[in-house]
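One structure is given here, and the rest of the page talks about it.
A single protein chain has been omitted from the complex, and every remaining protein chain is retained in its original position.
Lettered A, B and C in written order, each chain numbered from 1.
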Amino acid sequence: MSAPVSPSVSRVGVWLIGARGSVATTVVAGCAAVTAGLHPPTGLVTETPMFADSGLPALSSLVFGGHDTVDCPLPKRAEALAAGGVLPPGLPTAVRAELSAADREIRTGGPLPGDTRGEEELITAFACDLRDFIRRYDLARAVVVNVASTEPPPTGAALPPSALYAAAALRAGCPYVNFTPSTGLDHPALTPLVASAGLPYAGRDGKTGQTLLRSVLGPMFSQRALTVRAWSGTNLLGGGDGASLADPAAAAAKNAGKERVLADTLGAAPEGEVHIDDVPALGDWKTAWDHIAFDGFLGTRMILQTIWQGCDSALAAPLVLDLARLTARAHETGLSGPLGELGFYFKDPAGEGPGALAEQYAALRRFAERLRRAGAEPRGDRLARPGGRDAADRIEEQR
Amino acid sequence: MSAPVSPSVSRVGVWLIGARGSVATTVVAGCAAVTAGLHPPTGLVTETPMFADSGLPALSSLVFGGHDTVDCPLPKRAEALAAGGVLPPGLPTAVRAELSAADREIRTGGPLPGDTRGEEELITAFACDLRDFIRRYDLARAVVVNVASTEPPPTGAALPPSALYAAAALRAGCPYVNFTPSTGLDHPALTPLVASAGLPYAGRDGKTGQTLLRSVLGPMFSQRALTVRAWSGTNLLGGGDGASLADPAAAAAKNAGKERVLADTLGAAPEGEVHIDDVPALGDWKTAWDHIAFDGFLGTRMILQTIWQGCDSALAAPLVLDLARLTARAHETGLSGPLGELGFYFKDPAGEGPGALAEQYAALRRFAERLRRAGAEPRGDRLARPGGRDAADRIEEQR
Amino acid sequence: MSAPVSPSVSRVGVWLIGARGSVATTVVAGCAAVTAGLHPPTGLVTETPMFADSGLPALSSLVFGGHDTVDCPLPKRAEALAAGGVLPPGLPTAVRAELSAADREIRTGGPLPGDTRGEEELITAFACDLRDFIRRYDLARAVVVNVASTEPPPTGAALPPSALYAAAALRAGCPYVNFTPSTGLDHPALTPLVASAGLPYAGRDGKTGQTLLRSVLGPMFSQRALTVRAWSGTNLLGGGDGASLADPAAAAAKNAGKERVLADTLGAAPEGEVHIDDVPALGDWKTAWDHIAFDGFLGTRMILQTIWQGCDSALAAPLVLDLARLTARAHETGLSGPLGELGFYFKDPAGEGPGALAEQYAALRRFAERLRRAGAEPRGDRLARPGGRDAADRIEEQR
Partner (left out) sequence: MSAPVSPSVSRVGVWLIGARGSVATTVVAGCAAVTAGLHPPTGLVTETPMFADSGLPALSSLVFGGHDTVDCPLPKRAEALAAGGVLPPGLPTAVRAELSAADREIRTGGPLPGDTRGEEELITAFACDLRDFIRRYDLARAVVVNVASTEPPPTGAALPPSALYAAAALRAGCPYVNFTPSTGLDHPALTPLVASAGLPYAGRDGKTGQTLLRSVLGPMFSQRALTVRAWSGTNLLGGGDGASLADPAAAAAKNAGKERVLADTLGAAPEGEVHIDDVPALGDWKTAWDHIAFDGFLGTRMILQTIWQGCDSALAAPLVLDLARLTARAHETGLSGPLGELGFYFKDPAGEGPGALAEQYAALRRFAERLRRAGAEPRGDRLARPGGRDAADRIEEQR
């Protein structure tokens, strides 16, 4: 897809926060499987013709690492996912080498229970892990992607873990993607760092199911001048996300994003609630039921219901790969700040932008064109010289 | 919405084929109700800001008439619809005058059982009814809209009734809209007449439920690079449409349009059938269930199901009013031929055009702009002089 | 259905707590409509052949009254229900006389806002209203049925309103039916009164939708030895019940009943939550979605989903009429205590009994037979002599 380049400049790191979770495991296994031709690139928008000449890093050039606080090895995690029907049977064995390689690059995150390190200490440690990763693999750059379980919204001045990792990304000069509704870069304490870092970033909260549907159905009602009276929804999910979202505070963070798409596309938020239930029996599978009561001509009451049954990891993983490649290339071309053109991927996109999927897709298409036209920026080379003094160093000094 | 104009030029006729049916009754009653401020213009896209300056004829300027072969008076039909929950209780009484006025302008269609009139005779009679309608009301123009029950596809050289009415529209110099999957203008014998008539026309088969959904869901799967394996559907509907579509040949005509949207938006038609069941117990209500089996990343099998419960007449009527206004204005501005920009409204749009609703909406928006910029063409005045010799007269002579 | 009897002994009172609500209005209007032959007795199990000879009071013999704290007249309430599609259009006019008659027998309940009356005073007042009703109509007996909005569970020693009304029923010697999940007779302070009153009673919480389904689906899984892993549900409802159940405490009361049926029929309560959402846009209509994840042979994971769309009042009203007739007849035959045979009607039946609907129906059939065999007891006549000293008087003195 991408033109062959010399290995010394082509390798790009993907540093996953939550690197031993279902999504991360599927990202690593899936990238290897598609690269090896074991599966077609279903779900990877960056493998469609629209991105053919955009200069994205090849899937085969991606190197994986990350942080996590648990220690189940990736090959073992992959076996569990295959047993649950999330990964195809046989895949863990077929890509065991790649899983083991990524596993060796996972560092212990934090704060751990009883951790006495302060915020600054943790950020320094995480940034050090990142720089070490970049240096050892001689990476052109590394993108940090948060795929950890959803945190409750922060209540005080302390930085939640997701913000610590995000700060470490800034400090190491790495583009950042927040695939979750957690805080990440969106913490007041990080605002000045974000502004001065000059790095591209994207987020937040990947749009994988119910909200994806809402982003096409909301515009449909709006374009047909039908009045939505109430939009109610229930999500059933097991796995880690189900458990963390059973915490009402975490669920509230998630739901804020879900509701935004309706308010954006319908003009006003309709009646109706969204429930997120933890149903361990469903494992990594999720079901989302939506019930939309709308008025037609002369106030006639009508109803649309949708039932979406999907595998969360399989829905998220290709989007994570897309985002890592797009953000890496954006970095290479010298872009910085929120990548509003990536609203296609998020429930609650950074920056201003349309809420309707079709318009978001058009924006993504324009982004593909923009990347195509851009040449490689000097920044791309800079990171390959890890000894240099750069924006990340400056950030480090400012704290 | 539109600026007030002098009555002599502003009145526009809407001539409904199937003028005593549920859709037609809802069109007439609903236009009166919205004009009188009894209901907001829910479902009328032509009443949204996008069309504010497009020069569309005002709802209050529309005059209704039509052909039918049954003789139930419109006020009585409206009462039945209100009893079935299709019209709001009380509405038939509130707009009785308008229903009666339209009822007086309904002429007997054909061919009737045992009818000995030939095709030419029937076309002449229908065109004569149309011209008489235009002349007596001093209409600027009249648009013919087919809202009759779906016909089976024609099997021989004979013109089916919908084609006879369409030919009469051409002969009387009237723009034509085919809201059904019946033949209408799409008959080889009419091709030369269509070409020489220089009239705008639109069709076919109004997109009111399952296909509307498909036109937003198909693009969603495509844009996300998800592979649709099978798309299956069942429609349950009572009323006249249910009965006529229980005829497998008529259903085949309907389904061809439904499948086109999937082939257009997905790139290829997936597995799966569409059933249309006549369920008289549902009356004018319809339920459409869709089951979409798709592959995600690494071939993971997922499913989306949708259930659409709507009232067919309430879904169709505002689209019919939109189309009548848009086609009348197109005629006024001198447009002719298939109005491809109205693909937003149809399952199987005339002419080339996108299948995705969002792109169809963008095309409609451009159409609104085009109408806004256009001045009134001389053609608009021409029809007000019914004695003049025009394209319609030429068509008549050619036959 | 029932043999004609002389008017002086045949009239039976139905005293509705919440007498101006949707359910009560539908009960009164519906009883009149069926009696007048305007509608077939759909939904009335007591009108099926099984009860032909059980000696139930005829529908035409029922006299309605009740307590409420709002003052919208029943005929006006009925008009509103007809406008919302809950009652057939035209019915409020057709049965206006009966609605007005019942309206005249509605007394102000309590406690009202700012009410200074104590519990004893309120009970006395309510019992006085009941006795007056019985006396003026020379009723054989009157059954008190609670159809008021669901209360939150009581938190202290104070009697909630439903318990005050229930105590008044005991004091006036009236059989009692609790169609709601509110406390009613199930308050420790009432236990001795219940025991000494010697009256039949039934409850609680009418089984009208989701739980009805669960009571047939639960046994199906159990009988087929299929393991239910998780049973999740969401209820959307507008109307008064939606609003009162949006209170988490009230919802908790409701859900306890819903879960009991699963625990009873599956052997153990499965994973899964039940949500009750207030969606005012739905008016008196409710939608219940259930998602049941179950294991088949070799642990194969399968799913059943159900969607129930009904009108709450239309579902409840015939059950209320059934219960009033059955409880009246039980009283006539001298039965007292909890009528466990009526578990067919309730989410959380009084007394021991099966949770599966089929077994509950079999119990109801046996009850019909038992009533058939019973002769009229003297108790039936006693209440017709309101001056006499009876169990109700004794209860009054004990307090």
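As a working rule, a contact is a pair of C-beta atoms (placed from the backbone, for glycine too) under 8 Å apart; a residue touches a chain by one contact, two chains touch by 3 or more.
Every value quoted in this text rests on a predicted model; they were computed, and no experiment measured them.
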Taking the full complex into account, find the residue in B:R136, B:H275 or B:R373 that is in contact with the omitted chain.
-> B:H275
Pick from C:G118, C:P192 or C:G296: which residue touches the chain that isn't shown?
-> C:G296
If the hidden chain were put back, which of B:A125, B:V144 or B:A293 would touch it?
-> B:A293
Which chain B residues touch the hidden chain?
-> 229-230, 232, 234, 236, 270-273, 275, 277, 279-282, 287, 289, 291, 293, 303, 305, 307, 309
Chain C residues touching the chain left out here are 26, 29-30, 33, 39-45, 47-48, 85-88, 91, 212-213, 216-217, 219-220, 223-227, 295-300, 302-311, 314-315, 317-318, 344, 356-359, 361
Residue numbers in chain A that touch the chain omitted from display | 82-83, 85, 89, 307
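Here is the rule we go by: only the chains that are shown with their structure count from here on.
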Chains touching chain B and chain C alike, please list them.
-> A
Between chain A and chain B, two copies of one chain sequence, what rotation angle (nearest 5 degrees) aligns their Cα atoms?
-> 180
Per the contact rule at the top, check every chain pair and give me the one with the most C-beta pairs in contact.
-> A-B
Using mean C-alpha positions as chain centres, tell me how far chain B is from chain C in Å, no decimals.
-> 50
Whole-Å gap separating chain A and chain B, where each centre is the average of the chain's CA atoms | 45
Would you kindly tell me how far, in whole Å, the mean C-alpha position of chain C lies from that of chain A?
-> 52
Mind pulling the residue numbers of chain B that touch at least two other chains?
-> 85, 307
